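The complex is shown incomplete by one protein chain, all other protein chains being positioned as in the whole.
Chain nomenclature is as follows: A and B, assigned in order of appearance, with residue numbering initiated at 1 for each chain independently.
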Amino acid sequence: MPPGVSLSDFYYILPELVLTGGALLVLIADVLLPKERRAALAWVTLLALGATAAALVPFANTHVEVAHGLLAVDRFSLFFKILFLLAAAITVLMSIRYLETEGAASPGEYYFLILCATLGMMIMAGGIDLITIMIGLETMAVSFYILAGYIKPNQRSNEAAVKYFLLGAFSLGILLYGMSLMYGLSGTTNLRVMASAFVGQEKDPRLMLAVILVVAGVGFKIAAVPFHMWAPDVYEGAPTPVTAFLSVGSKAASFAMLIRIFVEGMPSMSADWRLLFYVLSILTMTAGNIAAVTQSNVKRMLAYSSIAHAGYLLMGIVAGTARGITATLIYLMIYSFMQLGAFAVITLLRRKDVVGDELKDFSGLAFRNPFAAFAMLLFMLSLGGIPPTAGFMGKFWLFSAAIDAHYYGLAVIGVLNSAISLYYYVRIVVFMYLKKETSGSDPVITPALALVLGVTVMATLVLGVYPQLLFRVADVSARTLGVAGITAAIR
Amino acid sequence: MPSAYGASAYIPIAIFVAVATGFALFTLVFSSLIHSEKYNKVKLEPYECGIEPTTDARDRYSIRYYLVAMLFVIFDVETVFMFPWAVIFNKLLLFGLIEMMVFIFILVVGYYYAWQKGALDWV
Partner (left out) sequence: MVTLNHYLILSAILFAIGTAGVFVRRNLITILLSIEIMLNAVNLTFVAFGRALGSADGQIIVFFVMTVAAAEAAVGLAIVISLFRHKESLNPDSFASLKW
């Protein structure tokens, strides 16, 4: 074995190895299984995700750098890995019936790509080196390019894939150019070594350029205004379960990457990047919410709502304190549940010849399927931030973190935006409960979808009433980062 | 900066460019001076490595050609990792061999999938 590499390195990346093995297994099984038994692939996929989750258990208290500082196995990455695995499992459960309705030819390919995207996200969350972050990001992004265009006969799906691909590749170029400057100015690709190399270089214009480029590149990935133009089209055109996974997994992974790059890699530049994110945060939540008001397609509306949520999430980054990062982590977890749940309800409405994502498809849902309507009501209230749902708790922490760091204006704009957002969330509720005319047949809830709705509803309710456990976990995760470095740079 | 970066380092290249251009020009000019001016159909045909041309060269390719080209691009670029590996193979020993086997195994799984799905069939 070459110097510097040891078997323990492979032990620490056990979850990733298990997931890779599972993905390859699904791909081979797709070829070997006879056509009529391929529906079983969804369960193989869930098994692979479960095995990966089990492989995470031994690392609950680990805090190490693996393979010359390419990956960090710590509480922060653990938090995100759990989030990704949950989101992936929920997405798979949502996909089973959706793929049947669409008559997709090879489900194995689809589930393989979901697993690959999850693998990429896990590497992004653990990456503390430009190389690993870039590889993780691309493993995720390339999988999503294909997934977005998965329904090949559907032209909207095709267009979504092309748009996502073009803007994704473009943003990769920008991000990598920024990274190349970071490398050149620090002489290392390791973020933690970089952090100390940048001390004293704060006024170097080339470093400023690097910060701006990386902020723009990351901005594309989290769909922050003005880098958001791909999001509504892609969210609307992509298959609904893919949209759900994209809006949750990809966003969370990009935030993990953002926190790693800026908090771990450039704490001494925090005055610059916090200013940029401050502007982005205000632009993103305001533009996202105002655009969402005018939408009649629910998927598109949720796309703008997800853009607005990127703005809220950025508030925690702007605050730059341990409390701010904690709030971002908490809100990411809560947001995942309510967003996945809302998309699960849309999947439910998908029938032959009916896409089920228009506002009118929701009219009278309360009389056709009271449980689905109640679930949607809950998700909408939670996304709008109404107590006693989880969304309120998440927003409360984000706003108080902003106030705590003396960003009073930002908190006020956040509250005003939440008020605007209520308009379009409540509009769906009005359609479901107050419109009498019902269209088409009643939506049927399969056991898998019932499980998805059950889990997301429970999470949205329980985290709203009893958030202490999540708070403690997120707090410990955020504190494994060297947030103290930034806080020192601020004061 | 080492002196290899200086302008003098480019002198061999300049000489090479001059000789190559000169030779090409010389051949063209000299042959145009001594050749005979008799043309026939065979002489005017485009040269395609000795194979008789059947159709016009400016034809539309089948879209299947792109599929094969894409697969080629993907599998071709992996050699980028094999060259550095080969250079230090003597230091990596068994560990390096196993690592590369794992890498190639993953590629083979992808190749097998593409093959079984009929991506390589020229239907």
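Going forward, a residue touches a chain if its C-beta (ideal position, glycine included) is under 8 Å from a C-beta of that chain, and two chains touch if they have at least 3 such contacts.
Worth saying up front: this structure is predicted, and the values here are computed from it rather than measured.
With respect to the full assembly, the chain omitted from this view is in touch with A, B.
Here the missing chain is touched by one residue of A:Asp30, A:Asp74 or A:Glu236, and it is A:Glu236. The residue touching the chain not shown here, chosen from A:Tyr177, A:Phe396 or A:Phe471, is A:Tyr177.
Touching the chain that is not shown, out of A:Val73, A:Ile114 or A:Ala161: A:Ala161 (per the contact rule at the top). Contact with the omitted chain, checked across A:Pro15, A:Pro107, A:Gly126 or A:Gly149, is made by A:Gly149. Considering the complete assembly, chain A touches the hidden chain via residues 130-131, 134-135, 138, 142, 145-146, 149, 152, 155-156, 158-163, 165-166, 169-170, 172-174, 176-177, 179-181, 183-184, 187-189, 229, 232-233, 236-237.
Touching the omitted chain from chain B are residues 1, 5-7, 63, 66, 70-71, 73-74, 76-78, 80-81, 84.
Assume only the chains that are shown with their structure count from here on.
Between the CA-based centres of chain A and chain B the separation comes to 42 Å, rounded to the whole angstrom. Touching chain A in their complex are the following residues of chain B: 91-92, 95-96, 106, 109-110, 112-113, 116-117.
Interface residues of chain A facing chain B in the complex, by the touch rule stated above, are 1-2, 5, 20, 24, 27-28, 30-31, 106.
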